[in-house]
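The structure appears below as structure tokens.
Removed from the display is one protein chain of the complex; every other protein chain stays in position.
Labels run A, B and C following the written order; every chain starts at residue 1.
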Amino acid sequence: MHNSNQQLPMEKVFRDPIHNYIYVQDQVILDLINTKEFQRLRRIHQLGTTSFVFHGAEHTRFSHSLGCYEVARQIVSSFERNYPSKEANDGLWDNSERLVTLCAALLHDIGHGAYSHTFEHIFNTNHEEITTQIITDPSTEVNQVLSKISPDFPSQVASVISHDYPNPQVVQLISSQLDADRMDYLLRDSYYTGTNYGTFDLTRILRVMRPYKGGIGFQVSGVHAVEDFIVSRFQMYLQVYFHSVSRSMEVILARLLQRANTLYQSERSGNGQRSFQPHYLLPFFDNNFTLNDYLKLDDGVLNTYFLQWEDDDDPILSDLAKRFLNRIPLKSIQFSNNHEKELNELRQIVADSGFDTDYYTAVNSSYDLPYDAYDPTSSKPRTQIELIQNDGSLIELSSVSDLVRSISGKVSTDERFYFPKEMLADSNETLFSTQTEQFKNHIQNNQLI
Amino acid sequence: MHNSNQQLPMEKVFRDPIHNYIYVQDQVILDLINTKEFQRLRRIHQLGTTSFVFHGAEHTRFSHSLGCYEVARQIVSSFERNYPSKEANDGLWDNSERLVTLCAALLHDIGHGAYSHTFEHIFNTNHEEITTQIITDPSTEVNQVLSKISPDFPSQVASVISHDYPNPQVVQLISSQLDADRMDYLLRDSYYTGTNYGTFDLTRILRVMRPYKGGIGFQVSGVHAVEDFIVSRFQMYLQVYFHSVSRSMEVILARLLQRANTLYQSERSGNGQRSFQPHYLLPFFDNNFTLNDYLKLDDGVLNTYFLQWEDDDDPILSDLAKRFLNRIPLKSIQFSNNHEKELNELRQIVADSGFDTDYYTAVNSSYDLPYDAYDPTSSKPRTQIELIQNDGSLIELSSVSDLVRSISGKVSTDERFYFPKEMLADSNETLFSTQTEQFKNHIQNNQLI
Amino acid sequence: MHNSNQQLPMEKVFRDPIHNYIYVQDQVILDLINTKEFQRLRRIHQLGTTSFVFHGAEHTRFSHSLGCYEVARQIVSSFERNYPSKEANDGLWDNSERLVTLCAALLHDIGHGAYSHTFEHIFNTNHEEITTQIITDPSTEVNQVLSKISPDFPSQVASVISHDYPNPQVVQLISSQLDADRMDYLLRDSYYTGTNYGTFDLTRILRVMRPYKGGIGFQVSGVHAVEDFIVSRFQMYLQVYFHSVSRSMEVILARLLQRANTLYQSERSGNGQRSFQPHYLLPFFDNNFTLNDYLKLDDGVLNTYFLQWEDDDDPILSDLAKRFLNRIPLKSIQFSNNHEKELNELRQIVADSGFDTDYYTAVNSSYDLPYDAYDPTSSKPRTQIELIQNDGSLIELSSVSDLVRSISGKVSTDERFYFPKEMLADSNETLFSTQTEQFKNHIQNNQLI
Partner (left out) sequence: MHNSNQQLPMEKVFRDPIHNYIYVQDQVILDLINTKEFQRLRRIHQLGTTSFVFHGAEHTRFSHSLGCYEVARQIVSSFERNYPSKEANDGLWDNSERLVTLCAALLHDIGHGAYSHTFEHIFNTNHEEITTQIITDPSTEVNQVLSKISPDFPSQVASVISHDYPNPQVVQLISSQLDADRMDYLLRDSYYTGTNYGTFDLTRILRVMRPYKGGIGFQVSGVHAVEDFIVSRFQMYLQVYFHSVSRSMEVILARLLQRANTLYQSERSGNGQRSFQPHYLLPFFDNNFTLNDYLKLDDGVLNTYFLQWEDDDDPILSDLAKRFLNRIPLKSIQFSNNHEKELNELRQIVADSGFDTDYYTAVNSSYDLPYDAYDPTSSKPRTQIELIQNDGSLIELSSVSDLVRSISGKVSTDERFYFPKEMLADSNETLFSTQTEQFKNHIQNNQLI
């Protein structure tokens, strides 16, 4: 029972390019948006380095979080009108779940940090754990707002995000193969990149979505809208999220943070002294950071340090900082398994051309599982998408859709080897023409041979 | 003669949400985009504090600069096909102007800095002068790229932007009351804010636009498309650019920079020592900065310093930094001329409530002249919009459009007094209930009475 | 009291390009849509001859009627949620008005016939009277459906459309200067013509619209959205509805029907016998038609008769039919008052070139009053648009909007003289070169001189 929730006397709106308006009807939602932890999301781009390729994609996690909330609000409002529970366990929608659902939707990404995945990889942070911390740690404004509803409300919200909440309808609405999160980000990323691969029929999906005992399903008449959603998401992965050039910028970013880490570790061990101390990064170099340290970081803070590093004495740190800030990507080729020998040959040629291969080459792989039916033998079995027939029986999506079946259970991969574009120079433009010719002999149609 | 220009063997494209694709056909354009000065525009928002109100408006000057270039490219390409000059001074389009036009379009905003207008106001910088400097100073990559065309090419490009270029067609295409710059920003700002006030019929305007001896005119059959553009721009000013809450955030930003300036000046005079030195701002506090200092600044750098200032010992600096970063706007009321007495009364009440009025109140005025016919008595006479009739004669726009005439020559203004929202608190929520009641008595329908 | 209304157990939707979905929640609305009188609207174009110019504008009164209903439904649903009446005469929304409002919105155009305005002019029919008849005559399916709600329900619905219903909120919602009808047709006509002059911010207007004692007003914060609506409508009139070529096709249509009428009258008087009897038009030639006769006519029926007339022995009837079906418009020039003498000269030249000026020339004038404040001295005083301030007081729109004031109370006019394009032939292409030269001497910049 969340009796202490207060409805706003007059609903508030936020103008939004995707949903036209985002409607806020509860005091707690408005208060959450106004916390400093949530406002911080304005300073973290939704798509990291993607805007280096799709320059329009400059939107932030703030916008997406509002959008995810709005999709959840529309779903809950449709369930409330069309499928209200009449008695416990009837498989219909219990509207006392409304607020926990909306808060979880709004806060699902609150733990994301600057250049999330790359940063996490280098410094061993975990945005999901931090999300939980932000929600449950009494020091945060988010926690203080949530606690006004009831003392255990923060942990309930956190448990929705961590999939531990008892009602599967609530969990699936926020996190499943067709959830509020994915619906917002596909539409938003399409809009801001200026591509249209991610568009699908949101209104139709909202119309056929319904609760049932085991979670959220879709009326069978909406099968094509659901299919279109899965296919759209698959195409966005291949066209946008896997783009080889934005991954190249990620590679440079990783190498840059790695180089900085190495240099500052070395400094801590008494080897020399760097002229510039990146205040907010130091706890991460020391591998000893607090939640507050984490919350001070954003894209702009990291970029500010990179601007300083452009002038560092270390040539690699300085060069990588320039490559990142001024968008000078590495080049790449595709390869498939079991080419370690050829890759090593390539690395050797790169080294012979004067590059430190620890920092100027990389293997980078993108994976996505576009859809999967429930597979009890999997390490992380997916909640499959269920279609609900007129007589109430369920059918799993891929069993009725050829398109979905063709990509179901198959991991999409794109494995690439990254190297400096200097390796592709014309013979008459380089001192290393022997090396570049050797190098280019390994490549055909942008693939390793 | 810009003989050294090199066409790209295969045109390159940038995906863009507004123009679908931006087409790059010249090596020099591609090289300019790849300069560090141009890449820096990725880190400067197009609309400053507007995204605090329209959260989707997170686009940068990088995107707009590409867009302005693309509009100019489309115009030039249409002129080249439909109105090619046959002999000198025939009033038609001389395609040897193509490259200088495109470069000027691309670079017209290159001198913009972080939170431009506010920053300029506090630190006496001028983005137009800096634009000229970036283009003409041999130390910049931009200058080096332009100089490859010819030694005087940089100064030609700069003279287009400063309105000194001899051919008025080129100048008006980049800067006039209906130019490539405005056409891109209206469409782009509409798209990213999610409003539709700024939309107009770009394709139709491109179709009716044509060169004539005195500059750029529009076939009279397109009068309604031109009228619609002027009205759309007028509405965007009232609805978006003048928005009282984004101006409130600008007010806070100005007060914050002002406070920092005062404190650091005082420190330089030997009064105390601040714990944190904002490296890239120091030359501006000293009023002694180089072009290079200017180019190191961007939105993220300033925000990083604000994050540091949140923890400063000075309570005003710290509080203003928090209000800015966490979006806690001041409130405002409208007033009209000659209310200095009433404003002073309000200021006194704010002071009585414990606020330093130098930092917590402000008068802020927005002005725009939506359109004007040429007025030789004006200090800055405008180039009026000319419609070209079938027989070649010209008519000035407002003489045939009632709508345009109604706003022509009239400055739109919105004058506001800003103050802490605490002044509007309910009596039972504040210790200063006498003051707040007095204060509220001065206000009706959001206006000063 | 309309107790007998039956809510649909599951709401039904119609996919719509403008509103995405049209939601039907009441049995009576569904039943009305399924009547033969309403289905007939599928066979009547919304914009008559406009598709001869904007070929995409092939939409029908069926689509618009659904759209007008949907806008009304959204308004009523917003009023029901945000402004529910608590006691009689409190100026808020009494939801027992819901059904009469929705039915009136759906049926407001039910009396429109084939090529409405032209047909009415020639045959003295009146689509407004016929709307009333269709709703109130017991022979129609529409009447039978409405009567199920209550015996006087049909006349209530009719009285809303004829402005006689007592509650001004209901009347203004369907018919005023900013009503459901206009909101749908501007958006729809823009979409189908492919122009964007008619677009405005429907969601924002719906948000600021509210009931007050005297009717429907708009919160003052929405003034720019309302202003934008008025300006958009003004521009659609000038750009689309007044288009000289679609009016040219209307002129030909009028002349064609006139010629047919004359010939068949003459036949009835015993002069000759036409080979083809246009069955469904005969009652109109006889000026003696029933409601049933009227309901048999649609655009396709008239076109079918025109196809027959292409082969008629009368050369004028046959020629005009061909000109209409095969889109061979007359040309036109603008003129202003008091040029009867010059027009007569032009008519004489046309006659001298071998054309019957009764059928091959015409004066055609378009008028629109884009907005007017209430004017008690006017013959048809308008209900002005009221803005509602925070303290509940009202301001009339044009008193706060320069743009609206500039077009308020001023009739937009476009007066044209139509003639065969043969009059503009080059001298060497025609036998009547003396006449064409004389004719062309009267014209400059498409205007009569």
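Just so it is clear, contacts are C-beta pairs under 8 Å (C-beta built on N, C-alpha and C of every residue); 3 or more make two chains touch, one makes a residue touch a chain.
What you see is a predicted model, and the numbers here were worked out from it, not measured in a lab.
S.K.: With respect to the chain omitted from the figure, which of C:51, C:156 or C:332 is a touching residue?
M.R.: Here the residue in touch with the unshown chain is C:51.
S.K.: Just one of C:326, C:377 or C:428 touches the chain that is missing; which is it?
M.R.: C:326
S.K.: Of A:18, A:75, A:183 or A:231, which residue touches the hidden chain?
M.R.: A:231
S.K.: Given the contact definition stated above, which residue among A:125, A:147, A:199 or A:357 touches the chain not shown here?
M.R.: The missing chain is touched by A:199.
S.K.: Spell out, residue by residue, where the missing chain touches subunit B.
M.R.: Residues in contact with the chain left out: 13, 20-21, 203, 207.
S.K.: Would you write out the residues of subunit C that touch the absent chain, in ascending order?
M.R.: Missing-chain contacts on subunit C: residues 14-18, 20, 34-36, 39-40, 42-43, 51, 54-56, 58-60, 62-63, 66, 191-195, 276, 279-280, 296, 298-301, 303-304, 307-308, 322, 325-328.
S.K.: List the residues of subunit A that touch the chain left out of this view.
M.R.: Touching the chain left out of view, subunit A contributes residues 195-197, 199-201, 220, 224, 227-228, 231, 234-235, 238-239, 389-391, 393, 402-403, 405-407, 410, 444-446.
Here is the rule we go by: only the chains that are shown with their structure count from here on.
S.K.: By CA centroid distance, what chain is farthest from subunit C?
M.R.: A
S.K.: Distance between subunit A and subunit B based on Cα centroids, please, to the nearest Å.
M.R.: Averaging C-alpha atoms per chain gives centres 32 Å apart.
S.K.: Out of subunit A, which residues touch more than one other chain, so two or more?
M.R.: Expected reply: 20.
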